[in-house]
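Just one protein chain is left out here, and the rest sit where they should.
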Amino acid sequence: MSEVVAPEKEAAVKVAVMNQLPGQEPRAESPLHHADLETVAKKGPKQGGVYLQELKLLGHLVLRGSVDNAEFMSGAEKVLGVALPSALQSAEAGDLSVRWISPDEWLVIVPGAKAFKLERELRDAMGGHFAIVNVSGGQTVLTLSGPNAEEVLKKTTPYDVHPSNFPVGKVITSTFSKTQAVIRRTGDESFELVIRRSFADYAWLWLQDACAEYGLVVRG
Amino acid sequence: MQRYSGFGLIKHALSYHENWQRVWRNPKPKKKYDVVIVGGGGHGLATAYYLAKEHNVTNIAVIEKGYLGGGNTARNTTIVRSNYLWDEAAHLYEHAMKLWEGLSQDLNYNVMFSQRGVLNLGHTLQDMRDIERRVNANRLNGIDGEVLDAKQVSEIVPIMDCSANARYPVMGASWQPRAGVARHDAVAWGFARAADALGVDLIQQCEVTDILTEDGAAIGVETKQHGTIKADRIGCVVAGNSGVLAKMAGFRLPLESHPLQALVSEPIKPILDTVVMSNHVHGYVSQSDKGDLVIGAGIDGYNGYGQRGSYHTIEHTVQAIVEMFPIFSRVRMNRQWGGIVDTCPDACPIISATPVENLFFNCGWGTGGFKATPGSGNVFAATLAKGEAHELAKPFSMFRFNDGSLIDEHGAAGVAH
Amino acid sequence: MHYIYCPHCEEYREEEEFHAAGEAHIARPLDPEACTDAEWADFLYFRTNSRGLHHELWVHATGCRKFFNMTRDTVTYEIKEVYKVGEQPQVTADQ
Partner (left out) sequence: MTQKNRLQSGGRVDRSTPLTFSYNGKQYTGYKGDTVASALLANGVDIIGRSFKYSRPRGIVAAGPEEPNAVLQVGATEATQVPNVRATQQELFNGLVCESTNGWPNADFDVMSYIGKAGGSMLTPGFYYKTFMYPQSMWETYEKFIRKAAGLGRSPLENDPDFYDHLNQHADVMIVGAGPAGLAAALSAGRSGARVILADEQSEFGGSLLNSRELIEGRPATEWVASVVAELSELDNVLLLPRSTVNGYHDHNFLTIHQRLTDHVADKAPAGQARQRMHRVRAKWVVLAAGAHERPLVFGNNDVPGCMVASAVSTYINRYGVAPGQDLVVMTTNDFAYQTALDWADSGRNVVAIVDTRPNPNGDRVAAAEKRGLRVIKGAAVIEVQGSKRVSGVSIASIDAKGDKVVGSVERLSCDTVASSGGWSPVVHLSCHTGSRPEWRDDIIGFVPGKTVQKQLTAGGINGSYSLKACLEEGARQGAEAATNAGFEVAAAAVPAVAEVKEGAAMALFHIPHTKPTSRAPKQFVDFQNDVTAAGIELATREGFESIEHVKRYTAMGFGTDQGKLGNINGMAIAAKSTNRTIPETGTTVFRPNYTPITFGAIAGRHCGERFDPKRYSSMHKWHLENGCTFEDVGQWKRPWYFPKAGESMQDALNRECKATRESVGILDASTLGKIDIQGKDAREFLGRVYTNAWAKLAVGKCRYGLMCGEDGMVFDDGVTSALGENHFIMTTTTGGAARVLEWLELYHQTEWPELEVYFNTVTDQWSTMTISGPNARNLLAELTDDIDLSNDNFKFMDWKEGSVAGVPARVFRISFTGELSYEINVQANYGLYVWEKLFEKGAKYDLTPYGTETMHILRAEKGFIIAGQDTDGSVHPYDLGMGWCVSNKKPFSYIGKRGMAREDCVKPNRKQLVGLKTKDPSVVLPEGAQAVKDPNQPIPMTMLGHVTSSYWSANLNRSIAMGFVRGGLERMGESVFYPLADGRVVEAEICSPIFLDPKGERQNV
């Protein structure tokens, strides 16, 4: 906990940055932990029209800032290794990926353990008015792939997911059945969904039902 | 007026129904009237009827841009109840309820008022608190009502899913036995026929294009088809179009006009003989005498005069109906349509004088105007006759929005109804 | 069933992603205490409620969460323009 900034230690702390990850021992549970996807994966079919996997316990950072704030934009690019993408675009650099969410908002996803360090580096590199929020525990990533993945999305979101409108790399936030999700096309037949924790069970319930007719393969 | 009765029907049958008289005249408008009522819907026609009947004002014209009863009167889901929360609203709607109870005989026209009872369901603890509060207030206001638990509800409506495994299980309901439904068209026609018989001129296909004023007072209306029609007093009862008329008179109202949709199933044999409403899952349904399931959808969030709303609003409503009544899943939706509802910030109407002398407005009934039709017309008639608000209408002045004395009925108004 | 161009996402999206947020260009009085009750009510409750061209505020609720303005015909439901908060409409009734 050495890196923790305890307010009473630093009098004029502007923003409380916190390493939210403990050491090894405490057990971490992803939003879909209760669904026990590992067992489902072992017991379930290995072939089907749709493949679903939870990419759990990743580091999620929300970046807020203005594109007119040069210190923010350049700081982000310096630390992330890629420029913050423009509207509806995403970018990747190694194990880091960043998604445009709104004109002053981006979502960065990295391996869980890197989130705190990255937040620190970003804050050091940035200036002016900006915000960074660690939401690693508040959402999770699902990957949806396979020949029928696009069809399942057509049941789920009113957005036009046809490749001509939704090519690889494009990212949108839209209605996801009766909740919402950040949806990114990661390949011809593969998509990434970012779902809020408290809605994860609903999304899982929905996807099982919507995928049933194509055969759902869960990957642990 | 040719009196209607079963015997009369037989008599006419023998003469091949060739001797039925017109239900109303098609008069040419006079140059001037004591009172001009703009809007030939249920509320406007009722206003004219009670003016003539109870206040001996018979030199009246009702000016309607389309056909009588062709607006929200023809488009609503016909629910009649008076179990409102606040005293002011409860007294107004109960006044209407009492008039409903003798209306067919009063008008000698069967408006098919069917007191089959209305259930307002509760699905959460807060719903039930609100229901208790409202029913207690109703009781002490002399309005019938009781609080039912889930078991009692399922006894009244056995086909409804009252099980605990529903997404939002039914916890109970408020039950007003005297509430029910009526035949919407018949209400407009009945009032129109009776008003005409008392000498009221019903002018259809006549659109008001301007409200004429002289030093701050209204003196008449300009119409597209019949030019100027003068009047000592003008009452506007035009629901969704109130804002348009207010603009002509040079002021704004605390109103927004929204699309409100409704739909019916194909006619099926009797299966639901009461009215079921749920604010929480957001749907309500009754079965008409023709056999249609009459279903009201939610209000659309945007302003709209198009008499149509958005499809996902219909979807949500149908989902709510199937959630409450899983057995209706294979029944089919026949038709959908939309009306224009003028909604007030406090979900209560405006029955009021205006900044313009001799100009009065009766509007803002939002999603719940039909049930008030006779009461609304009755108190507005008194207001127009005396030039000052009827006792029951006083709290509903448009000026309540200035001092903040709103009557927030969102709870009781709940879903569009 | 509106199909709405979000000026922030810079593409058309389905109405289900949006909420209508009432009439546009209703500025909060800078000195509320200087307002009479009537003036405050005018800000709070009274609306033009236009039949025809209507300037209104929408929010891309399940999208970018940004508010923006729209000029829409409330009878035909045609969307004449969308423009960002702080900007003025190009299409107006008196044209």
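Worth a mention:
As written, the chain order gives the labels A, B and C, with residue 1 at the start of each chain.
To be clear about the criterion, contacts are C-beta pairs under 8 Å (C-beta built on N, C-alpha and C of every residue); 3 or more make two chains touch, one makes a residue touch a chain.
As the structure is a computational prediction, the values presented were derived from the model and not from experiment.
Across the complete structure, the visible chains that the omitted chain touches are A, B, C. When the omitted chain is restored, the residue from B:222, B:357 or B:408 that touches it is B:408.
Touching the omitted chain from chain A are residues 1, 4, 6-8, 12-16, 18-23, 25-31, 33-34, 57, 62, 64, 104, 129-139, 151, 154-155, 157-160, 162, 164-165, 177-179, 196-199, 201-202, 205-206, 209-210, 212-213.
Contact between chain C and the absent chain runs through residues 1-3, 14, 21, 27-29, 31-33, 35, 37, 40, 43-44, 57, 59, 61, 65-67, 76-79, 85-86. In the full complex, chain B makes contact with the omitted chain through residues 4-6, 8-10, 12-13, 16-18, 20-26, 66-68, 70, 74, 87, 91, 102, 104-105, 108-115, 123-126, 129-137, 139-142, 146-147, 159, 167-168, 183, 185-186, 189-190, 204-205, 265-271, 273, 281, 287, 289-291, 306-308, 310-311, 314-315, 318-319, 321-323, 326-337, 400, 402-406, 408, 410-411.
Note that in this section only the chains that are shown with their structure count from here on.
Of the two interfaces, A-C and B-C, the higher number of touching C-beta pairs belongs to B-C. The mean-CA centres of chain A and chain B are about 50 angstrom from one another, to the nearest whole unit. Distance from the chain A centre to the chain C centre is 32 Å, each centre being the mean of its Cα atoms. If you average the Cα atoms of chain B and of chain C, the two centres end up 29 Å apart. Residue positions 16 of chain C each touch two or more of the other chains.
Within the complex formed with chain B, the residues of chain C that make contact are 1-2, 15-16, 19-20, 22-23, 37-38, 41-42, 44-51, 54, 56, 58, 72, 74-77. The residues of chain C lying in touch with chain A in their complex are 8-11, 13-14, 16-17, 62-66. Residues 87-88, 101-103, 105, 158-159, 172-175, 180 of chain A are the ones that touch chain C when the two sit in their complex.
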